[in-house]
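One structure follows; several queries about it will come next.
All protein chains of the complex are present and in place, except for one that has been dropped.
Up next, chain A:
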Amino acid sequence: MKVLVPVKRVIDYNVKVKVKADGSGVDLANVKMSMNPFDEIAVEEAIRLKEAGTATEVVVVSIGEKKATDTLRSAMAMGADRAVLITTDQGVDIEPLAVAKLLKAVIDEEAPDLVIAGKQAIDNDMNATGQMLAALLGWGQATFASEVKIEDGAAIVTREVDGGMQTISVKLPAIITADLRLNEPRYASLPNIMKAKKKPLEEKSADDFDIDITPRQTIIATEEPATREAGIMVGSVDELVAKLKEGGFV
């Protein structure tokens, strides 16, 4: 069974982004970038399937600037076998619909049995690509996965939903999107980081595909969210109780 994992290079989750003064966007200059945390979880799950003998090969794919090579190398250092990079113009964030179309083109060629994506990219917070890809392929989908079992041509997936957990069975090939509790991603060891440098990385350009990736959405303005007025520190529980009473909460 071949598993394909799409990985996105995003701003590191520890960075608090700043909106540019002119409202034209957020400041990404000299900011630390990393693999989208949900994609690390997706890569880890794919590698575990391989270690368990369920999967035979793990292919990682990224769409973005040339620098996304680093993200793909990190995924290969964790244990992915090879990588495909589809380069796009610098500084342009490709929308989920276009990402899904490009991924579909790769999938038509690679014919994986399972795709594990992240549930959400932590930059645009869209939570859409996996579902869109499943639609374009006509495949089933199991989003927000916290447990995955592969049995008799199907994936049995426990999902984190609003009211608790839901378990569904989805026929393969299928798309799964990873939620936080699916696993804890490993750190790549130094020897594996070295080995990953020699693993195959195929590079294509988005222009090589006959796919229109023109954005459907125009970002007219980017603003700072409303800021909260500074509050006060209270000195004791009594003082806190008094404040809660004043506020009418008790």
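One rule holds in what follows: a residue touches a chain if its C-beta (ideal position, glycine included) is under 8 Å from a C-beta of that chain, and two chains touch if they have at least 3 such contacts; residues count from 1.
Keep in mind that, in the parts below, contacts and distances are computed from a predicted model.
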{"item": "Omitted chain, identified by the protein name its UniProt record gives, among \"NADH-quinone oxidoreductase subunit I\", \"DNA polymerase IV\", \"Electron transfer flavoprotein subunit alpha\" or \"Glycine cleavage system H protein\"", "value": "\"Electron transfer flavoprotein subunit alpha\""}
{"item": "Full-complex contact with the absent chain, from A:T56, A:S189, A:S205 or A:T222", "value": "A:T222"}
{"item": "Residue touching the undisplayed chain, where the options are A:M1, A:V19, A:M33 or A:I193", "value": "A:V19"}
{"item": "Hidden partner chain, touching residue among A:M1, A:A135 or A:L201", "value": "A:A135"}
{"item": "Residues in chain A touching the chain absent from view", "value": "11, 13, 16-19, 26, 38, 95-97, 100, 119-120, 122-136, 139-144, 146, 156, 158-171, 174, 179-181, 216-226, 228, 230-234, 236-238, 240-241, 243-244, 247, 249-250"}
